[in-house]
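Presented below is the structure to which this report refers.
Yeah, one chain of the complex is gone here, protein chain that is, but the others are all in their spots.
The chains carry the letters A, B and C, assigned in the order they are written, with residues numbered from 1 in each.
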Amino acid sequence: MIGGGIGAFIGDAHRRASRISNDYVLLGGVFDVDFEKSKQFAALEEIDPERCYPSVDDFIRGELALPEEKRINIVSIVTPNSLHFEFAAKLLKNGFHVICEKPMTMTVDEALRLEEIVNSKGLIFGLTHTYTGYPMVREMKERIAAGELGEIQRIDAQYYQGWLNPALHGGPEAAKEVWRLNPEKSGISSAMGDIGVHAFNLIEYTTGLEINSVLADLNHFKEEIKLDLDGTVLLRTNSDAKGVIRVCQVATGEENNLTIAVYGSKGSFKWSQENPNYLIKLFGDQPTQISKPGNPYNQPFASQSHTMPAGHPEGIYEAIANIYKGVAQAIRGEKVREGAFPTVHDGVRGMKFIHSVVRSNKEGNKWVEIE
Amino acid sequence: MIGGGIGAFIGDAHRRASRISNDYVLLGGVFDVDFEKSKQFAALEEIDPERCYPSVDDFIRGELALPEEKRINIVSIVTPNSLHFEFAAKLLKNGFHVICEKPMTMTVDEALRLEEIVNSKGLIFGLTHTYTGYPMVREMKERIAAGELGEIQRIDAQYYQGWLNPALHGGPEAAKEVWRLNPEKSGISSAMGDIGVHAFNLIEYTTGLEINSVLADLNHFKEEIKLDLDGTVLLRTNSDAKGVIRVCQVATGEENNLTIAVYGSKGSFKWSQENPNYLIKLFGDQPTQISKPGNPYNQPFASQSHTMPAGHPEGIYEAIANIYKGVAQAIRGEKVREGAFPTVHDGVRGMKFIHSVVRSNKEGNKWVEIE
Amino acid sequence: MIGGGIGAFIGDAHRRASRISNDYVLLGGVFDVDFEKSKQFAALEEIDPERCYPSVDDFIRGELALPEEKRINIVSIVTPNSLHFEFAAKLLKNGFHVICEKPMTMTVDEALRLEEIVNSKGLIFGLTHTYTGYPMVREMKERIAAGELGEIQRIDAQYYQGWLNPALHGGPEAAKEVWRLNPEKSGISSAMGDIGVHAFNLIEYTTGLEINSVLADLNHFKEEIKLDLDGTVLLRTNSDAKGVIRVCQVATGEENNLTIAVYGSKGSFKWSQENPNYLIKLFGDQPTQISKPGNPYNQPFASQSHTMPAGHPEGIYEAIANIYKGVAQAIRGEKVREGAFPTVHDGVRGMKFIHSVVRSNKEGNKWVEIE
Partner (left out) sequence: MIGGGIGAFIGDAHRRASRISNDYVLLGGVFDVDFEKSKQFAALEEIDPERCYPSVDDFIRGELALPEEKRINIVSIVTPNSLHFEFAAKLLKNGFHVICEKPMTMTVDEALRLEEIVNSKGLIFGLTHTYTGYPMVREMKERIAAGELGEIQRIDAQYYQGWLNPALHGGPEAAKEVWRLNPEKSGISSAMGDIGVHAFNLIEYTTGLEINSVLADLNHFKEEIKLDLDGTVLLRTNSDAKGVIRVCQVATGEENNLTIAVYGSKGSFKWSQENPNYLIKLFGDQPTQISKPGNPYNQPFASQSHTMPAGHPEGIYEAIANIYKGVAQAIRGEKVREGAFPTVHDGVRGMKFIHSVVRSNKEGNKWVEIE
């Protein structure tokens, strides 16, 4: 991993997710520009200190010196956006597979050069357009590809957040402090570059269409705001379908409201990221249909992308993890608040409940005390 | 880990969750009654073969022979229910902390004996009443404890599933094949023992009340069904509040529909497991209020139990994990279907989109082609 | 109409509904025990003063004196509960059809006597169990009758309101002032008599089953409260299905939360009064299905019970009525607040919008000012 040291939010998310996927072990990396901090992080994660490198160049040298079967073969890049291209290009040229946080690069030119490197080296390059990993998004993709919607007639994607509203209203200083609004760190766009591109990707991913021209109206609101906080983009595709992408980062109170609706001649699909377990299918002449993950009626791609039984939202891992964490804290002797994990006493209460219930029923539905 | 080898669903869930919690490493265990299968599993997970033991007794002997700092100090028990007590008791007596899948034991007597052991040894024992790990359940607990609802007046919990409906209608053989309906493996109850106890635990967990007597009406439907598939339990508590638990495993089409509603003199809370990110607060004289995880307005316990920003359902880890898995499969040379992970080409498309959008806006909202 | 004069809520609802049904004209009645007030009401409604009678006996005498084709042939009884029986019996005995607000009578005995009168006279008697009038409730009834759910296995109805919570906590005086809690006016039950009976009726109506025995646990909360405010009723039916009715009038913050779920061997239905346009069908092996009124896929009974096109909730009449009311107020010279109805200026704005939009499109998607 490059980046993602102590306090880094997105690096932590990548690590947790890679562990759920069951295919990855974190062996080494460059976790911080500050080598000392990087070493602290490696110690915390019990990573071999030899494989905590001061720079990407050192990383490459060090790993290439190892025998191939011991070598790290895939690197996650979770640094600030402006470093994505440089590091990805170097790593790929030296034979490492790469997973890269989005946006992939700062410019179209860098993007094209990276594509060339990947193609010429025959390596794997994965970009974390996270939302394409949801089972019901994959279900939508597979069923649209199978022609279930007929001809696509209209596409509508929305990505509304409110988190930059305080920066807009906090005076010129407030905006300056937000790296998202700094063109040097964010590139030429804030709202479109950060979240609009997710909506764009989701449309192309689910429909299989190519968006081939755009007409945009962006809003900076104030002169001192250097990048767009809001915008609407009209779309034309390589089909008769037209569409729209609507994006806002100052939609007060919105959290992460990404939605997509695809209307076809035979039916329509709707999906929303904040309730990702529901794929809604509309028909012209039949009741609305709601598909949920973990059910036998789903297509193979969605089924393979879901590990829990139906009715258990994926967040259930996090719920179990919270219980595991409480236990770990207790074992380490940390102060654990009541309710952090169910104890043996909860187990006793549960057994008493079950037995009292069965007794009440057997005795003809009478009250039974739980001693 | 005891149990949870190849093909075991709940063991896998425990492993994934323990990895998200960032506090655990799987070092060894007894993964299957069949030692050969257990060894296969250990190999798959790259676990030291020395620490893959043929039995729980061997596990205890082997680990105790190691110096304390190398020793496994916590064991997850994810075996069939009937073995929980025996293994938990042994492990605790030998000084291991334990996390145990529910139901904790088969009888009240075993439960009480286990409680005694835990208390006398001063060890940590965690029971995976999963639903108490959800951030919004914890928010509810903390706010009820702070008196926000006033006096609790009514409690209503529901746990409806439909998965045993085929067993009910598949003829006598169908029911026999389901271990859940076999009293030797499941204990004296199916619906109440398996899911009713979760509803019970959730009530005591969130309200802080004790349920002290029950009146139950259970339904087996057919004589050949040895255990309850359905039931309603009237509740009395150590307060004026009465309540009801409603449970069904043949509620056709229900997936995992666990809900709780707590009505107090000053307000009420509702929560539902299938949409776990919404805590609904009702008032007598104000608009309904919906709290979601990751927001600054939540109490500390919920905040500490959530790692993503607001608007990202916890299942987002699973979404990212799906992308990581696609990349891993590609690297291993497995056949990967299109769309399994975003590639460099998707990155190129994204960069073109952003740049075209900004150009369209700059040029006075004109159409710009994405080449 | 008997009762329902100035200030009477339920009488007004009956009148509005009877007008939507297009089959009724209000010709006369006894609108208030106070004859002066009754006459005032008649004047307001432009009812022939001759047909505003001082008592039910006068009403009967007066109407029977008229030639049959001019006579009122159906009477709505919307008086306090304790008068329902006396008036209904009298009117029926004298040959009038009757629509009666629920509860029909105060006792079982009165109910049976009324049934006898209706049967012997061959007259029509309608009871306003309002919820059976919803299109989607009728759809549910018709589809269950057709066997769509297979054998019914579980029934669960809920009716939660919070409006009596202030009476419970307002001291002894508060409760006394509420007629609902006065046994002389309400009969032997508050929660069960007022709303539980709706849940009961809805179950028998939709499923066609008979509930043939009950086990109840009611809650008065305080000694000074003479009637139940809360209760749970276990149900047994003339089939294998068991069920539960849950009722509360002190569920703080609940408004009128009546729900029903019917689980069968082949599928299940759910309906909720607060969102009455959605009939949810669950399957064991197919996506969830949502039916809405006004669609061609519905059965005849639901279709005949709905007058608007799909997607227009029935409340749309009320919305249009609000606009009509604003206009009427303006014509009468009353002070009308801005926005009470759309004016000609709104019409001008609309026409300008349409024409500007079409011009922008024709000119190649350019900005067009709306003058």
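Throughout what follows, a residue touches a chain if its C-beta (ideal position, glycine included) is under 8 Å from a C-beta of that chain, and two chains touch if they have at least 3 such contacts.
Note that this is a predicted model, so its numbers are computed, not measured.
Interface note for the absent chain: among A:Leu227, A:Cys248, A:Ala328 or A:Val358, the touching residue is A:Cys248. Among A:Gly11, A:Gly29 or A:Gly162, only A:Gly162 touches the chain that is left out of the view.
From the set C:Ala42, C:Leu91, C:Ile155 or C:Val197, the residue in touch with the chain omitted from the display is C:Val197, counting the whole complex. Although one chain is not displayed, its contacts with subunit A can still be listed: residues 149, 153-154, 156, 158, 160, 162, 165-166, 168-169, 215, 217, 219, 221, 230, 232, 234, 240, 242-244, 246, 248, 250-254, 261, 263-268, 281-284, 288, 365-367.
Looking at subunit B, the residues touching the absent chain are 215, 234, 281, 285-292, 295-297, 365.
One rule holds for everything that comes next: only the chains that are shown with their structure count from here on.
Of all residue numbers seen at the subunit A-subunit B contact, over half occur in both copies; the interface is built from largely matching residues. Mean C-alpha position of subunit B lies 42 Å from that of subunit C.
Taking each chain's centre as the mean of its C-alpha atoms, subunit A lies 47 Å from subunit C. Contacts with at least two other chains are made by residues 215, 234, 281, 288, 365 of subunit C.
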